[in-house]
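Of the protein chains in this complex, one is absent; all others appear in place.
Think of it as A and B in the order they're written, each chain with its own count starting at 1.
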Amino acid sequence: MSSSSALLGKRSATEPGSPVLVVEDLRTRIHTPRGDLQAVDGISFSLGRGETLGIVGESGSGKSVLGRTIMGLYTDGPVTTVTGRVTIAGKDVHALSAKELRSLWGADVGMVFQDPMTALNPVKKAGVHLTESLRRHRGMNRSQARARAEELLNLVGIPEPRRRLDQYPHELSGGMRQRVVIAMALANEPALLIADEPTTALDVTVQKQILDLLARLQGELGMAMVLISHNLGVVAGRADRVAVMYAGRVIEMADAATLFEAPHHPYTEALLAAIPRLHQPPHVRLEAIDGAPPNMIAPPVGCRFAPRCRYAQDDCSQVLPVLDPAAVDGVATPGHSFACHHPVNGGRH
Amino acid sequence: MSEITELPTPPAAGQALDAAVSSAPERTRRPARSVPWGSVALTLLGVVVSGVGVAALRDGNGWLQLAVVVAGLVLAYVGGGQLLRRRFGAGFDLAAWLCTTWLVLLLFAALLAPVLPLGEHQDIAGSLDAPILAAPDLLSPYPLGTNNFGLDLLSRVIHGARASLVVSLGAVLIGTVVGAALGIVSGFFRKTTDVVIGIFTNSLLAVPPLVLLIALATVLEPSLGNIALALSLLALPSVIRMARASTLTFVQREFVLAARAMGASRMRLMVRELLPNVLLPLASYGMVMISVLIVAEASLSFLGLGIQPPNPSWGNMIAEGEGNTFEEHPHIVLVPGVVLFLTVFSLNLLGEKARKRFDPRQAKL
Partner (left out) sequence: MGRTLMKRAGELAAVLLIVSFGTFLLVSLLPNDPAVSILGPGRAPAEYAALREELGLDDSTLSRYLDWLGSALTGDLGQSVVPPQVDVLDRIAAALPVSVQLAVMGMGMALLISIPLAMWSAYHAGGRVDRVISGGTFGVLSVPSFLAGLLVIMVFANALDWFPRAQWVRITESLAGNLYHAFLPALTIALAEAALFTRILRNDLITTLQEDFILAAKAKGMSARHVLFSDALRPSSFSMVTLIGLSLGRLIGSTVIVEYLFALPGLGSLVIGAADTGDFVMVQGAVLVIATIYVLTNLLIDLSYGVLDPRIRRAHV
């Protein structure tokens, strides 16, 4: 790991202890021809150095939009309306100018995309993807950037890095491509990494390698990481805390162990029940969640999960539950909060 | 004008949202009750302005008059568009309706040209007492002006439309019949037939269209029939290719296999099973083909190699303005030029619309 220790030389500007990422009451509204769509609806959390937050939800739950809004890729403008505040490494992302944003991206925050085939420009060599960013943010010359790019490929576990630099994306395997995308995101050792479904497009055998790689690099570089996935299994064991999203809102957030052991929200419970488990006896039916996610242009008035919830009662379709700290048997469980009128597993607000 | 500007979904609202958006029900837009006075006013203003342009500025500067009339028409178009969209919903495409109207008018005028009360279009002896090079004035006996022999431009434009339409429609017809036959045969028999027809197609494509026309014009009499024949050679390669491509896809389909299994003859397979399926995409392409061929005929006539004066055609009418005539009498060029432009524009617009709706392959070109 000699190359990675070289990487560890540079530390981000954040002071120890202060959170790398603070999200406060973030709302993203997207204007579509059919009407406005509330993709992210009042989300708050903060994330410290070396911490990983897993964000889990079905497709269309707004988790990708959340990731991109945190990045500042969605800004307040004609297409989207963004309110609330995002602070990365002490900078208020949505108050930055376009130019300041560009020097934030790739330097303080990196992003890993879902499909490495589409996230790499087919007409550019793997190396160019890396050196572009290095030269832009670090002012390196061609040969410095190339040397550094080779280091980076080595860091993400690509054999024969020098040869790979001159290969085009189509000449690399899927897993290798995603490693290049990760190297691209890490090129300037960002304080925060946003990984949006980093393994969804990959073969199952490669998925674990990539997740392990991300976890390892995060530890070595001390980054904060937001790991977005539709798959609870991906997040399990890699995230310190997990936020479950439904219809643009976080409906439950807890540290990973608590969430998996004693979820309080019926949706979380249902998600957990839908994961196939090895120790289950064979031929046990997996429980699917009936129905479809709500229409986010005109969402239901009360709890958005109510129409699909087996515990739903009258108040659920009238009053929107808010995310409040949880307690079990009158004892507060720190770090655990949920938004439900009729929680499961003995949870109370 | 949805055919002109293809609007994408906003790039920011990317694929991540498609699922969420598609589950949203269509919003029904109720027609507003209140009368849209703004749009009504705009439409009326436009009509009045162009009316004033036609009637009141007759003796002034021709360019000023033209500008006023065009400005009035634009206003009326915008206002009328707003009104009609309000009445018939946001999908109402005024441009497409106007284009259709233009083409229908042109077609009828061309068909009825001999019985319409038009001025002299061809015989110089008949225009001896007409003014020479009169400027267009819609309220005069020569609404679109006259040329340097005093022949009436409105009449010439309409008779020119006859020539253009006869020639290009004829050429498209010949091209489609021959091309579809060759294409189906090529795609059905494959092997040597396919190779031979392929090389023939490539050879036709190896000579730039206008050069091919000029070469043929060198040796052929410039009669309507010959010009149509020559133009059909331009349409041929693309028809063959499209017909062949459709044949290749359809020949694999179940219904063809079924007919074959029932012992249908090859002729029957090609005519009864394949031809109808090949013709549909070709028909949607026909509009654009006609427009291309109208331009080709006009170019040839403009170069003096197509329809020969004094027989009017849009191309040779525009050629009359060549030299220094059109500096002083721009209407000699502008009148047939605008008619040619409007026709080509209408065909292109409607062709694009038809192609989007009917061409299953959604080709980019």
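Quick note on the criterion: contacts are C-beta pairs under 8 Å (C-beta built on N, C-alpha and C of every residue); 3 or more make two chains touch, one makes a residue touch a chain.
A quick note: this is a predicted structure, and the numbers were derived from the prediction, not measured.
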{"item": "Option from A:Val20, A:Leu37, A:Val86 or A:Leu104 whose C-beta touches the chain left out", "value": "A:Leu104"}
{"item": "Touching the absent chain when the full complex is considered, from B:Gly187, B:Pro209, B:Pro281 or B:Pro312", "value": "B:Pro209"}
{"item": "Chain not shown: contacting residue from A:Ala39, A:Leu66 or A:Leu120", "value": "A:Leu120"}
{"item": "Chain not shown, touching residues in chain B", "value": "1, 3-8, 10-11, 14-15, 199-200, 202-203, 205-212, 214-221, 291, 295, 298-299, 302-305, 315, 318, 321-322, 326-327, 330, 333, 337, 340-341, 344-345, 348-349, 364-365"}
{"item": "Residues from chain A at the interface with the omitted partner, ascending", "value": "68, 71, 73, 98, 101-107, 110-111, 113-115, 118-124, 132-133, 136-137, 168, 170-171, 181, 184-185, 187"}
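One rule holds for everything that comes next: only the chains that are shown with their structure count from here on.
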{"item": "Distance between the centres, which are taken as Cα means, of chain B and chain A, whole angstrom", "value": "53"}
